[in-house]
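My questions all concern the structure below.
What you see is the complex with one protein chain gone and the rest in place.
Our next item is subunit A:
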Amino acid sequence: MDRDLLRHCLLYHGPSLFNTLKCEQTENPDFQELLSELDKALHESGFGEPNNPLVEQFIARKADILFSPAWKTAKVKEGDEEPEEEAAEPYAVMPPLELFMEVSQEERRSILYRDLEKGDVVVGRISNIRDYGFFLKVVCMAGGLKRDIEDLELSALCHISEIPSHRSHDDPLSYFQINDLVRAGVKDIDRYEEKITLSLRPASLSHSWKHLKLGVITREELPVQYSRSISAASNTAETYECILGGCHGYHNPCVVDYLLDKLGVSDTQPPSMMRGLQSKLFKEEDFAAAIRKKQSTSWALKCVRAGVDHFKHGRHVEAMNEYNKALEIDTNNVEALVARGALYANKGSIMKAITDFELALENSPDHRNAKKYLCQTLVERGKQLEGQEKLVTAEGLYRRALSLDDSNPEAKEALNKITDTIQKSIRLREEALAKEPVKAKSGETSAEKLRKILKEEKRMKKKRKRSSSSSSTSSTRSSSSPHSQSSRKRSKKKKKKERRSEHASKRQRRISSRESRKGEEGKCEKSRKGREEEEEDDEVEWFPAPPNTSATFLNSGGPVFGMMNEEGVDGKSAKDRICQLYSLSAASEDEDSESSYRENKRRDRKESKTRKCTLGHSPESPRWNKDGVNMGKERKIDDDSKRSGIDEKQKLSQSEQSWKNNFTGSASRPPENRTRPDSSISKTFDGGRYQIKEWEGFQAAGQVTPVKPRPEEQCSASIPGKRPGNAETNNPRPKKELPANLLDIFNQIAQFEKEKGGKAKK
């Protein structure tokens, strides 16, 4: 029980109420607790006013409800928006009741000073202007209170400091004149001295009145309640009721709802003093909405049952009608949706069936039949898609079906079958891809082969240094699997290494073009297969090569074979990279083929990762190796490998190009592609090798004609001093001689290295 309220009430009514209360509320434990307290309070205060016995009786009977703390639910909403015109007012804004009650001046004055607070808004007329501020004669309240105060002749001061100045050097008081109507906020009240201080600063207003404009106002802006009170005061025939009926806002059809909201009383959980109507006694399931829902479900079920019956007897049309009827009665009824879905599936409208099942499962995710049927339907749909060669989508559907119902043998079987099929198709494509480069490879010169071997060697060494088996396996795998696949993986990781791997971008470009060829299957495969290996591969490649690469390389025999194998394996990737590079260059030159550029870039990025990295590392190693012990050798090897790599690439790209051209249909690409590797090289090497740069620069500059041999020649021509060896190596390339002995190749490379040795260092 709210003590304060109860105490106040008792003091108001006196001891008679107290006695009545005691009689009526004997069972109330809360009241009994307060008894002694209240008794004391009463004795102290003396007698209350003579009272209405009926009221006392009422209070006594309903005290437990009246004074219950939970009873007070209303929250008054402060601050009404004054509408611009009377016709727009949401309720009747009445003049202050004091006016109608004819309360005496003293009374009004005292209650005003009792109730006026900081932040209220008053309107007054300027009576006096001094240099320290102006005095207002208060006319009415404009917010916070509604009182009849004009004739009280209250005077309030607004100090000059409280007037916001409009311009820095103007005297703010000059804006005001005697008899101006001013709206101001109450800054301070001295209740004892009966002094009111005002302010024109918006900050002085309380939150609800913040929107009011302070300062000089016109007569029209006076509050409505005041203007009405003027007319009421002058005409005594205008009673409260008359005015109320005359107000436009009174006739607002929504006035009850608006005012209930304003006063904070709820109409949805209405208060009642009747014991049987207390809101806590009402159960949710007795409400109309709840019963309706239950009823709709039950009615819909009846229709569904009838529909199933029709269905069993083969009357599909009637069955569908029943299901639709059921869904009209109760939308999203689970049983109806499942039944309709089954009927659709039966008829062959697989997509509609799937929609229905999905909707049913949304509403009730554990519906056994829905899951079962959906699984079956998905398998069915998957088979359809398989027929349409949309293997990946079909696979997705099978997986979903299996996740729904993992005991379904058909789904399992279908899933396994399709994964096999996809793998097979990918492998086939890889093989197809591999075949082409192999053919091209047969026309390689010794130099090219050498380059390849060198590159591979370096790569392998790096990988070995990094992480022994994984890299080789990955490289192996990557080369065995479709290039696009590996490149795809690489490209994914590539994004992390963006900064360092311009090469990688090239590779990716290349790979992406292959990917486009391959289509979905390839992508799926890639995504599913171990990306980590690719990552490792990439990671490995970016680290500097072990310093004794050259030594192992120069040992013929074992490593050679190893290298041969690797070369065979890596050759493809090398080729890929070359192709990437070339495609990169092609793309860079051909502004039209933006997409292909990007493709190529991606491909190249990937390819270059495996290949370029080796290249990159080779030059890097000399740089990083300050002592330069193996510098010369490494450089030689690097250069050779680089050049051979490049040459290889160029050669490969030739063949690749033709092959690619079939798919991409862009004849101009090959030469452009060739220039690309150079630029990519330079980028990867962080602008290290100036040879490459120059080479690249030259290449990039002049590549327009799709003549394949040209870039090679240009290469050799542009950097004659730097790479005399190139010319040598380049020249034999178009002829596509096959070296009889690998040792010859090595010797040639060694030669190159010697020549380039000094210049390679930077």
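General remarks:
What we mean here is this: contacts are C-beta pairs under 8 Å (C-beta built on N, C-alpha and C of every residue); 3 or more make two chains touch, one makes a residue touch a chain; residues count from 1.
As a convention for this text, contacts and distances are computed from a predicted model.
Set against the options "Multifunctional methyltransferase subunit TRM112-like protein", "3-methyl-2-oxobutanoate dehydrogenase (2-methylpropanoyl-transferring)", "Cyclin-Q" or "Fanconi anemia complementation group G", the UniProt name belonging to the omitted chain is "Cyclin-Q".
Screening A:41, A:160 or A:260 against the full complex identifies A:260 as the residue touching the chain left out. Per the touch definition above, the residue from A:19, A:177 or A:298 contacting the chain not shown is A:298.
Taking the complete complex into account, A:244 is the one of A:35, A:244, A:351 or A:428 that touches the chain left out. Looking at A:146, A:183, A:310 or A:461, the residue that reaches the missing chain in the full complex is A:146.
Interface residues of subunit A facing the missing partner chain: 4-5, 8-13, 52, 54-55, 57-59, 61-62, 66, 71-74, 76, 91-92, 94, 96-98, 100-104, 107-108, 111, 114-115, 117, 144-147, 239-241, 244, 250, 253, 255-257, 259-260, 262-265, 267-268, 270-277, 279, 282, 286-289, 291-292, 294-295, 298-299, 302.
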